[in-house]
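Below is one structure, written out as structure tokens; the observations come after it.
With one protein chain removed, the remaining protein chains of the complex are shown where they sit.
Up next, chain A:
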Amino acid sequence: MARYVAKRVLGMIVVMFIVLTTVFIIVRLAPGDPASLMLGPEATPADVVALRARMGLDQPVVVQYFSFLGQIATGNLGQSIFFNQPVTQVIAARAEPTVLLTLFSIVIAVAIALPVGILSAYTRGSLFDQGSLSTAMLAASVPSFWLGLIFQQYLATGAGWFPVSGFGSPSATFFERVHFIILPSIVLGIVNSALIIRFSRAAMLDVLNDDFVRTARAKGMSEWRVVIRHALKSALIPIVTVVGLTFALLISGAIVTERVFNLPGLGSLVVGAVLRRDYPVIQGVLVVIAGLYVLINFLIDMLYLAIDPRVKY
């Protein structure tokens, strides 16, 4: 077990290292000189030279690379040009809406998908099964911004159950802020439930035909117990994988939804940073998102360990 965990941690470090190197190269490969791009056409050559020195762009690439790695290792993501603040602070200030949106969306997606997927598999070929499959197809092919606009129209503007957009005033309490997050979370949750429905249905169908499920029935337990305690537990292994994947996709998918609902999250931060060519911020958000991907993958591996005794240590 310790070996399994150690292996995954090592893997996580290796992947993170590759990701950081890629981020470093991509940012360096962008056309034009970041300093002059950032300062715009009116900047004097002296200003450009000063900024280049501040950003370390006058150093050899190898030196830049190692100081970049060194900084990140110490938790320093650099200084935002536009906000004139450490990037970590800029990100921290914008993280809450994104984190809440992602978490709520995944919870909603799973809460929809798991029961629907299980019931679909159990009643394979039934009206419910066919209906849920085609609804899932529809949900997957609807653009999230469109669904967002529709929901705003009917549930926020029309019914008045939710605020239309934004994240409340800076003095809003946590629960008031959560109220702003619910509608966008429902949108993202619905759109992302489709994939999980298909996967959990397929996984359950697979398991329901397994010999040990027949053994469970032969023991004389209720169908509920057969399906939930025996079949579902086995099916969870592939389901956990796809939930983790969806979770990772959600982090980037949140960007569009944040725009529609005007949420001051990482999505809008990144879009703004791109428009303002605030390279340290772009780079910082990339690193944070990549770090989350890697972390989620690690957590999935740990979940396998908890579910399946056959996992090789």
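Quick note on the criterion: a residue touches a chain if its C-beta (ideal position, glycine included) is under 8 Å from a C-beta of that chain, and two chains touch if they have at least 3 such contacts; residues count from 1.
In this text, contacts and distances are computed from a predicted model.
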Looking only at the UniProt record of the hidden chain, which name from "Formate dehydrogenase subunit alpha", "ABC transporter ATP-binding protein", "High-affinity zinc uptake system membrane protein ZnuB" or "Acetolactate synthase small subunit" is the right one?
-> "ABC transporter ATP-binding protein"
Sort through A:Arg52, A:His179 or A:Arg217 and give me the one touching the missing partner chain.
-> A:Arg217
Identified contact with the non-displayed chain, of A:Arg8, A:Arg94, A:Arg198 or A:His230 | A:His230
Missing-chain contacts on chain A, rising order, are 210-212, 214-222, 230, 233-234, 307-310
